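One structure below.
Coming up: chain A.
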Amino acid sequence: MPRPAVVLLALLLVVVPALLWLAGNPYAARLAQLVLLTVILAVALNLLTGTAGMLALDTVVYFGFGAYAAALLSLNYGTSFLVELVLAGAAAALAGWCVGVALVRLASIFFAVATMGLAISFHATVLNWGELTRGPMGVRGIPGFRIGEWNLEGWAGTYYVTALVCLACVWVAHRLTHSFYGNAVRAAREDEEVARALGLAPRRLKAQVYAVHAAMMAVAGVLYAHSNRFIGPDNFVLLESALVLTAVVVGGLGSVAGAALGAAILVLVPEALRGVGHLRGLAFGAILFASILLLPRGLLSEVRTLAWMRRALAAGGWGRAGRRR
Partner candidate 1 sequence: MNLLTVEGLSVRLGGRRVLDGVSLRVPAGGLVTILGRNGVGKTTMLRTMSGLYRPDGGTIVLGGTAIGGWPAHRVVAAGIGHAPEGRQLFGDMSVLENLRAGALALPEAAFAERVAEMEKLFPILSERRAQSAGSLSGGEQQMLSIARALMPRPRLLLLDEPSLGLAPKVVARIFALIGSVRERGVAVLLVEQNARLGLQVADYAYVLDQGRVAIEGAARELARDERVVSAYLGEA
Partner candidate 2 sequence: MPIREEIVVKRIILVCALSLAAAGVAAQPKEIRIGCYAPLTGPVAKYGKAMDEGFRMAIEDFTATGRLKGVAVSIQCEDDQNRADDGINIARKFIEDRSILAVLGSWASTVTLAAGPIYNQAKLVNLTPISSHPDVTKIGPYMFRQSIIQSAEGAANAAFMTELGAKRVAMLGIPNDYGKANVGLTRRALEAKGVTIVFEEFIRPDAQDFRQVLQKALREKPDMLYLGLFAPQASLVLKQYRQLGAQVPVYGAAALGSNDLLRLAGDAAEGMKALLVLHPAVGQKMADFYRRYEAKYKAAPETFAANAYISARMLLDMIAEQYPNLTRESIREGLEKPRTIDTIAGPLAYDPKTREWSFRFTRSEVAKGEFRPLQ
């Protein structure tokens, strides 16, 4: 095991919960959980936008799909969240694959516009399809996390469920990006023609990444529905997509660690500014603007992170990824 992974595990599974327990503050626990949820979204979007280079604004589609699937399944059929994670993840991956195959041939800005159309259409659908989604009222009374008789509704249970899923997603994203596969995807990002000449299938790679990202977002949606206990169309407006994209940009496109850092900033800074009231929106815009202008590569850039990871892996002599060098 490399040292960074041990540190991360210890931090998320021991240190943070201990601090939250000491603070005895469910509000802080809720924020910590929200950060982890946003980390899943940012890491997933980073796979798509950072590593595969597809600027997407449809985060809310798959996130919302997972959330609504979880809410409606658990209320109507009493399913467990574990079942929903698998079902929603698989369904989103399938849907993502189909959408991905259709959309990946669109170049940069057109892809962004098409995904924006998807996001707005999704919102209109959940808002107007009242028979299924309960329309603008949203879905209330969603049960918390439970496994059989084991009640995980409290802050600690909610935190641990989210942390474990988050770690799993980060691990998957990390393995995908720091591998031959990741390099292939990056090649497809830089130049489809060259990638094709290298014997890769760039569009298939991109569609695959799109499907994986959709699955991760749906998983986050399931967690969101069960921890928030309420979802409504307003949770899935275009601006939420822009928020996650901002997190990825602030953190540094292409870097898994950067995406996670960006997610933490984008959740915690506006929350800290809550007292300032009406300046929050202004602050959000200003953070985005300043980070693009002053930190065009984000806080932790892809190149820097990759270089750091290589050193860490070489030092740790970790598994296949390390040996392949």
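Candidates were picked such that all candidates are chains of the complex that A comes from, given by their letters.
The working rule: contacts are C-beta pairs under 8 Å (C-beta built on N, C-alpha and C of every residue); 3 or more make two chains touch, one makes a residue touch a chain; residues count from 1.
Treat the numbers as computed from the prediction; the structure is a model and nothing was measured.
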Pick from 1 or 2, the complex member that touches chain A
2
Per the contact definition, I'd like the list of chain A residues that touch candidate 2 in the complex.
25-27, 30-31, 34, 127-128, 130, 135-138, 140-141, 228-232, 234-235, 271, 274-275, 277-278, 280-281
